[in-house]
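The following block contains the structure, expressed as C-alpha cells.
Only one protein chain is missing; all other protein chains are in place.
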Amino acid sequence: MKGLTSKFKAVGALMILALILSGCGEEFLSALRPQGQGASDILSLMILSIAVMMFVFVVVMVIYVFVILKFRKKKGQEDFIPEQVEGSHTLETLWTVVPIILILILAVPTVQYTFSLVDTSPQVNAEGEEEDQIWVNVTGKQYWWHFEYEGMDVTTSQEIYIPTDRRVYLSLHSEDVIHSFWVPTLQGKIDVNPTGNRNEIWIDADKEGVYWGKCAEFCGPSHSLMDFKVVAVSPGEFEQWVKDMRNIDPEETPESEVATAGQEVFANNCMSCHANGTSPNKIGPNVSNFGDRERIAGVLEYNKENLMEWIETKGEEMKPGNMMTTAAYDLSDEELDQVAEYLMSLSPSEITPENAEDNEYIESDLSDLFIDQEENEDEGSEGESEGDSEGESEEDSDSNQ
Amino acid sequence: MADELLKSTNLPHDPERATLEGKNKFLGFWFFLGGETVLFASLFGTYLALKNSHLDGVPASELFGLGLVFIMTMILLTSSLTSVYAMYHMKNNAPKKMMLWLGITVLLGLSFLGLEIYEFNHYVNDYGHGFTTSAFSSAFYALVGFHGAHVAFGLGWFILLMVRNWKRGINLYNAPKFYIASLYWHFIDVVWVFIFTVVYLMGVVG
C-alpha cells in the first residue's frame, strides 16, 4: 500500500515536471513541446533522467545546507579541535551502491530508445503486415537542404512535406562539410556526413503543422541561417501534394506577363544551378514550389523586396559565405523584378503550408503512391539515376514486397 | 662532489640507475615511450581506416613486395640486438667495446634508412604512389614515415653521444644517456614489427 502511494507521488511529481518544462519555448521549435513520436520518446527519457538527478541534487543540497548552518565556526571555538574522522565504510558503501542503482534505472530506457530512435525497419500495422515506407534522400549543403522523395519522382528544397501519423524515413548525406539535421519538435538530430556512413533516421508528426528545422553541426559563417521547415499535412493532402509535384512542367507559361518574362531571365541566368521540377540538378536549391515557401533562403521573411535584394546581392550580407556569391549573373532592376515575380508564381500544388494549419484532415492510406512507384521503377526514376542512392532503392524494393 | 659523477672508475653494476638523476631519466623515458605508443597507435588506427581508400591508385596488395621489407626487418631486429650488446659492455665498464657495438648499431640503422628511402622512391617512381595520391597513400607515408623519422632521430642521437663521449669513458653522468638512447632504439624496433605485420603482411594478404 505504501509502495503504491509513493509510486503515485512519483508519477505526480513527474507530471508536474513535464508540465513546467512544456511551458518552455515555442510549439514549432522546442524539444520540450514534442509533436511526434521521436521527440516525445526522448522527452520522457529526459524527464526520467531529470527526476532521478533531482533526487540526487536534493539529497546533496539538504546535507550541504545542514552542514553549512550547523558546523560554521562559532565564537569561542578557536581552540576546539574536531574529531579527525577517517571515513565510514557504511556511508561510503551507501553512496556507491545507490548511484549504481539509479544509473541502472536510467540505463534501461536509454538503451531501448537508443535502438528504437534509429530503427528504420518498416513498421508493422494492426494486421501484421509491413507498411510501405516513404524514403526521402536528404542532402545538406552550405547552407540549404535538398529533399528527393525516393521512387516518387518528387524533388524539393528547403521545405520537406510529410504526411501526419506516418513515419517518413530519411537517408542523409552531405556534399560539402558535416551538417546535422534537427527538427526539435519531431525527433532528435542526426549528423549529415560527407564521407563514411550515410545516416538514416525516421521522423513523424502527430498533428499538422509547420515545424522548424535547424542545422546543428557547425558548418561555416551562415551555420545559424541554415534553417528549413517540415510541413506536416494530413495523409490525403500529402498524397495530393505528391501527385501535383511529380507532374510539374517547368516550361509551363505563368499567368502574368511579368512572370513570363521572368521565366526567360531565369532560364538564361539561373538554370545552370537551380532546377524547376524533378531535375537531378542540386548545385543550388530546387525552386519547384518557390511560391509556397514560408521563408526566403530558409530564414528571411517571404516578400518580394527581400527576394529581389537576395537575388541582387546574391545573399552576400543576408547569408554570409553562401555559394551563390560566386554566380556570374548580373541582372538589371527590371529583370530582378521579373524573375522575382516568376519565382513567387511557382505554386504547382494546391497543397501549401496553409494546409498544415487549417485543421482540415483528409484520410488516406497512401497506397496509391506506392502503386505508381512500382510502375516507375521499371523506367528508372530520377533518384536512381544518381550513383549514390543505390542503397536506398534496395530499401525501397524491400518495402514493396 | 660534482667530479664524482664524471669518474669512470668504481662504477656500480647498473650505472644508468645509480644516481637520482639517472633513475629519473630512466623512469621518465619509459613514460615518454608510453606516450609514443599512443602516438603510433593513433597512426595505426588512421592507417587501418584508410587503407582501402586508394581510389584509382595501386592497392596495398599490389604495391608491397615482402622481400625487401623482410630484409629491412631483419636489419632492424639485428640492430636492436647489437645495442643490447653495447649496453652489456656499458654495464661492465668497457667503453671501447660499447662504442664498437654502438657503431655497428648505427651502421645497421643507416642501412635500414637507406633501404626505406629506396623503397619509397620505388613506390613513387614506379607505381605513382606519392604522398598526395590518395587517402591510403597519405596514411601509409604518415605511419611509415613517422617511424622512419624516429629512426633518423635515433641515429642522430647515437652519433652525437658517441662523438661527445668518444674519449671520456663511461661514468654516472653519461651512462643514463646511453641507456635511454638504447631504450628508444628498442622501441623503434618494436614499432617496426607492428608495421611489418599490420602494413605489409596484412597488406599483401588482403
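Structure notes:
A and B are the chain letters, set down in written order, and residue numbers restart from 1 in every chain.
We adopt the following convention: a residue touches a chain if its C-beta (ideal position, glycine included) is under 8 Å from a C-beta of that chain, and two chains touch if they have at least 3 such contacts.
In this text, contacts and distances are computed from a predicted model.
Set against the options "Methane monooxygenase", "Probable cytosol aminopeptidase", "Cytochrome c oxidase subunit 1" or "Urease accessory protein UreD", the UniProt name belonging to the omitted chain is "Cytochrome c oxidase subunit 1". Considering A:Ala13, A:Val118, A:Val210 or A:Ala327, the position touching the chain not shown turns out to be A:Val118 (whole complex). Among A:Val11, A:Val67, A:Val124 or A:Ile371, the one in contact with the hidden chain is A:Val67.
Touch with the hidden chain on the side of subunit A covers residues 21, 24-26, 29-32, 39, 41-42, 45-46, 49-50, 53-54, 56-57, 60-61, 63-64, 67-68, 71-74, 77, 80-88, 91-92, 95-96, 99-100, 103, 106-107, 109-119, 176-178, 180, 182, 184-185, 187-191, 193-197, 199, 212, 214-225, 227, 299, 320-321.
In the full complex, the hidden chain is touched by subunit B at residues 1-2, 5-6, 20, 23-24, 27-28, 31-32, 34-36, 38-39, 42-43, 45-46, 49-50, 53-55, 131-139, 142, 157, 160-161, 164, 173, 177.
The criterion applied here is as follows: only the chains that are shown with their structure count from here on.
Averaged Cα coordinates give subunit A a centre that lies 52 Å from the centre of subunit B.
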